[in-house]
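Shown here: the complex without one of its protein chains, the others still in place.
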Amino acid sequence: MAILTYLEAIREAMDQEMSRDPRVFILGEDVGAYGGAFRVTQGFLDKFGPDRIIDTPISETGLIGAAIGASLFGMRPIAELQFIDFIACGFNQIVNYAAKSRYRWGGGVPIVIRGPAGAGVHGGPFHSQSPESYFMNVPGLKIVVPATPVDAKGLMLAAIRDPDPVIFLEHKFLYRRLKEEVPEGDYTTPIGEARIARAGDDVSIITYGAMVHASLEAATIVAPEGVSVEVLDLRTLLPMDRDRILQTVRKTGRALIVHEATKTGGPGGEIAALIAEHAFSDLDAPIVRVAPPDTPVPYSPPLEEFFLPNPSKIADAVRALAAY
Amino acid sequence: MAILTYLEAIREAMDQEMSRDPRVFILGEDVGAYGGAFRVTQGFLDKFGPDRIIDTPISETGLIGAAIGASLFGMRPIAELQFIDFIACGFNQIVNYAAKSRYRWGGGVPIVIRGPAGAGVHGGPFHSQSPESYFMNVPGLKIVVPATPVDAKGLMLAAIRDPDPVIFLEHKFLYRRLKEEVPEGDYTTPIGEARIARAGDDVSIITYGAMVHASLEAATIVAPEGVSVEVLDLRTLLPMDRDRILQTVRKTGRALIVHEATKTGGPGGEIAALIAEHAFSDLDAPIVRVAPPDTPVPYSPPLEEFFLPNPSKIADAVRALAAY
Amino acid sequence: MTSGKPPADRLTRDQLIELYYLLKLNRGLEEKLSNLYRQGKVVGGLYRSLGQEACSIGSAYALERGDIFTPLIRNLGAVLVRGGSPHDIFCQYMAKADSPTRGRDLNLHFGWLSPEGSMLSVISMLGDMIPILTGAVMAERMNGRRTVALTWIGDGGTSTGAFHEGLNLACVQKAPLVLIVENNGWAYSTPTARQTANTRFVDRAKAYGCFGEQVDGNDVLAVYDVTRTAIQRARQGLGPTLIEALTMRMKGHAEHDDMKYVPQEQVIMWARRDPIALFEKFLLDNGVLAGDLEAIDARAEDELVSELASAEASPMPLGPTARSDVYFGSTADDPTPKIVQEFKSARGLS
Partner (left out) sequence: MTSGKPPADRLTRDQLIELYYLLKLNRGLEEKLSNLYRQGKVVGGLYRSLGQEACSIGSAYALERGDIFTPLIRNLGAVLVRGGSPHDIFCQYMAKADSPTRGRDLNLHFGWLSPEGSMLSVISMLGDMIPILTGAVMAERMNGRRTVALTWIGDGGTSTGAFHEGLNLACVQKAPLVLIVENNGWAYSTPTARQTANTRFVDRAKAYGCFGEQVDGNDVLAVYDVTRTAIQRARQGLGPTLIEALTMRMKGHAEHDDMKYVPQEQVIMWARRDPIALFEKFLLDNGVLAGDLEAIDARAEDELVSELASAEASPMPLGPTARSDVYFGSTADDPTPKIVQEFKSARGLS
């Protein structure tokens, strides 16, 4: 096993799958000669050639549309968005064509739409977004949010092989900050399966993406205080792993939801609703959400820090829940 | 007071406000000579002239962008979308410019984006959508969902006068099916205030739009069985009237959420989360959602009927909750 | 830009007759749909291509085995040319269980994928099919196939961002795409002069760096010629062609629309240029046909009658079928709350 960063794990997954499966190709802005704004596809142009590593015009509707069309003819396109924020410019193709095609007429759309998401790097309102909520109410889509290099690779391999459209949200804060041993070979992390990142008995934290790490830190902070925290890393938002969410809440009776999307209307609502319907009698405390305030993502470091959840904010909520 | 349909009430509100306030103008596809696909702006071209009733090219990004620009220069534009489903084509302008402008640099964007939403008329997957969830996690936007002619007029007047961008979802099923006495004069229905459509003690139904009427019917169905239902018509989804939601749930201890948006990731999640955090100790039963299955809106009448919530499905949920 | 002997000269007598048959089938089918609409049997709106049939039939007739196309709402004729059955179209409009979409989507919103040639299902959002078809033929090219894609866009649809992004991408990729701008003068109630400041849509070709042609959209052979040439160029790898077909929408936007907003003279002028009448005259003048038109009309009518009969016999779909196939091989969960299911089973209710 090699030590890979989160970014390298994504690169390795695409590299291995492109080597294995000639149907896979990548299109996006500056993915070729430049290797992508974050260098995720570095070296791909030389290795796979311009027919499989396609620099497109600045046209999110165009390139996502092209990915859809190619997928209907047997290909497995990966559409890179330079920043995930630009997904808003191709929104219509995703929600109205890709998501509904199989249901309407049987045309399956096995595409991956991937790009750097999330805040913490002072990118400002248009380079820091968490767009998952745009798509949570769109049947036909899958949304994947890896938190670790191992899952980033396994989920990317699963996403490319998935018969349906997958939105793959890469957290740019983790790209180079997170390293771990990643199996060299071929493996997939099943889409739709959450993972217990830390086992515990008193409080369940249900989270995903970069917030998994903040939650794990919070768990470490409160452990000496005698509070045992279980951290559930959802890994997939759509479809959501209801069973594991309910399992951990039934076990602890206390649910804390943490996400980087702003609080109102964020994915936490769906999670809370699942719990409040299906684990109601197991709850010993209110369901609590820790999430940013309802504002755009501000740019200046002190503002962004104030905006984002962090271990101490999460630890506070854990303490309050445990004491409830 | 005159008897007006839901559609006539919207028309009257825009007519009165355009007569009162020269800053108000309408732009959209076929809003002029044709008076809009649903004839909501019928007669406006003759009355207000082509400078204030502007037929645009088929360009949702263009016309919503133009509305934004005009609003920054003192106007109060109303952008009509021929069907709300096409809002996906102007999505980026809404979430990235309109919603964030005031916060970023102080440029307020007082626009109304309105159009026919909702199912029940066999419009198929692209003329029946409930797009509210796209925007529930976008700070800076307001989302209004009138259920009655009186509120349709009052909320339209409030929306036009609101200093911030308002997405005004008109339910096309109600356009001509719903009539009531509507005050002739000038009045506003405050954005952000829910309304008790029916008072009751045993179960709270929290809903909006066309589902308000299905819920009221359900309440009538179960009344003879001795179940007293309170129906809360949210009227606004963003900002949400948390106080009234919590009030009714604290009163009945039983919460049923009903919406026409599909279940997973729909606005019901946010409502459930609010209740599960703030009214936890008042709950006597699980929080339940009645909503369509997670599919596109199917076209054929039997399929659409199967898809949509209706009074009997809602009544069943009320009975189950009451008996819990 | 077409040069030399026009392709239509190479059409056999049988092919000319087939074209005539298809034009009649197209119009006859739509007339039957209008009747069904009046009888309230059409679920939703009905969009006619009256007066524009040549744009769809002349162009689609130039496609070859394996080629891809996507019809817009007024390209019903193209569906017939490419082997779509009147039965399927009737079923779509009546939302029947036997419709290709099993009642899930309406009118021409269906399609098929086949080595013989594919029809990609359109969606309502105008312009979106242009990048999608571009990707489709890029994929075919990657797989060493010389497949060409054909689609249409209205004068109004050219104003969409998807039109621009799609055509620009197709041109820079030299994708084998043929795009027909069907300029019928109106977008719903909006005349082309309020749609764009330059209503000569063929002028767009130069901006994008592709071939451009303008053609009389009511002359089925001219449409065939120009499309055929564009398809051959595309297949040779020379890139897209934008064809502006000049025609007129002779009915309202949809059946409910009386199009009061259209000047009478415009309608009268174009009525004199009905594409079927023009082609009939051509066939008679050139001795391709003599008195045997009625026989062909009768054949079309017979086909339509039997196809309609079987379509009318089709049942409506069953509600519960609405939950399948949102994702591959899966069925959406029953949204009925768990406590309702428990409550009912406890009381022995279903």
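Note that the chains take the letters A, B and C in the order they are written out, and that residue 1 is the start of every chain.
We adopt the following convention: a residue touches a chain if its C-beta (ideal position, glycine included) is under 8 Å from a C-beta of that chain, and two chains touch if they have at least 3 such contacts.
This one's a predicted model, so the numbers in the text were calculated from it and none came from an experiment.
Only one residue in the set A:Asp15, A:Asp30 or A:Glu180 touches the chain that does not appear here, and it is A:Asp30. Contact with the omitted chain, checked across C:Gly239, C:Gly252, C:Pro275 or C:Pro335, is made by C:Gly239.
For the chain missing from the display, the contacting residue among A:Glu184, A:Glu225 or A:Glu305 is A:Glu305, taking the whole complex into account.
Summary of contacts with the chain left out: across B:Ala70, B:Ile245 or B:Val258, the touching residue is B:Ala70.
By the touch definition given at the top, chain A reaches the unshown chain through residues 29-30, 32-34, 37, 55, 57-59, 61-62, 83, 85-86, 88-89, 122-127, 263, 285-286, 288-296, 298-307, 313, 316-317, 319-321, 323-324.
Contact between chain B and the absent chain runs through residues 25, 51-52, 56-57, 59-75, 77, 92-93, 96-97, 100-108, 139-140, 142, 163-164, 277-278.
As for the chain not pictured, it touches chain C at residues 159-165, 168-169, 171-172, 174, 194-198, 203-204, 206-210, 239.
By our rule, only the chains that are shown with their structure count from here on.
Chain B and chain C have centres, each the mean of its CA atoms, that are 35 Å apart.
Spacing of chain A relative to chain C, judged by their CA centroids, is 39 angstrom. Touching of two or more other chains is recorded for residues 85, 88-89, 125-126, 285-286, 288-289, 294-296 of chain B. Residue positions 101, 104-105, 109, 123-125, 161-162, 326, 332, 337 of chain C each touch two or more of the other chains.
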